[in-house]
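Read the structure below first, then the notes.
Partial complex: the chains shown occupy the same locations as in the complete assembly.
Going in written order, the chains are labelled A and B, and every chain counts its residues from 1.
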């Protein structure tokens, strides 16, 4: 417990988290720090390239130390189980509102790249190891939950007004830019190895934490602007967005621990399960479920769950995973 | 001749353009990065998500063609978000 608090404070006391808070506050007091859209987009591309590239390089250096097959299985399990639980919980909470339940399930089943990156930073700082291929697992986990959620909506709802076919959404989900970029960079990092790493690390590796800091400032502002819509979301969904990540995090970590995955990677599985998507899922859901309310899913994911996860969630999931390991190890 | 202005969300843009091209208009113009307010409230786009990001398509053509476009685009707008404005305009032939 003591350790948890200490980890929490040490996580808070990093430039990234503090700049996120600064951005949030700036947006709330309507102080205009106008970060151009194009910058947010390129920083997001940079972070994915860099994280993928570094993961690939680490695999090339250390080989597949952890259990890749198990990890792939875990990824799919989380991608099926978490959106399903979210869906049925929300059906209860929203009194049978299938569409919005499915829309939100797609977001909480999918993952957030920046939450993952912040978790990696936390692990690096704490000196805890994790598998280089975890970035690949993240890419794997982006789409399945979206499919599962749409399927659930289809099962429970007869009238379905979208003009977009499942096929179109499938294509979009599989060849989604972020998936291609993450896997591509992973592969390139793996292929070019140490030589490639040395050539480009002054761009992809050294300034990475600083770039993340700038990105989090912007994320803070985006979240802070969204928070005004909190009233539209309402208390029920607001609390859901705050608390359900913990449920998902425990599910993710537990599955990973049961498969014997190490502390670092299992923590990351917890973080991925707990994280919610705010790029891939909204785009797909807007197309497939036009009647769903974007104010719900975007605000919950971006303005509540994301801040919670990066500020308090990550150290929490780490402590929980460590506890789970002790419990399951003792069995 | 008629001028049709279609305001449509980014996620639906390619679908609308395909519909227009199927009708076979003389041409169209696209103004990106529109925001605004309508039946669905104020558009609150963020640079991270495409949702709630609008575009304006401008088409000037014969009334018949424009009417065909309208019929094609109506159902898309009905399900999603957006609006169409119709007015008179002439193409200056060069």
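Heads up, the rule we're going with is that a contact is a pair of C-beta atoms (placed from the backbone, for glycine too) under 8 Å apart; a residue touches a chain by one contact, two chains touch by 3 or more.
Computed from a prediction, not measured in an experiment: that's the story for all the values here.
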Chain composition of the complete assembly in this structure file: A x3, B x3
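FYI, only the chains that are shown with their structure count from here on.
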Mean-CA-position distance for chain B and chain A (Å): 34
Sites on chain B touched by chain A in the complex: 9, 11-12, 15, 41, 44, 46-52, 75-76, 79-80
Residues of chain A that touch chain B when the two form their complex: 35-38, 40-41, 44, 161-164, 218, 222, 225-226, 229, 278-279, 282-283, 286-287, 290-291, 294-295, 298, 302
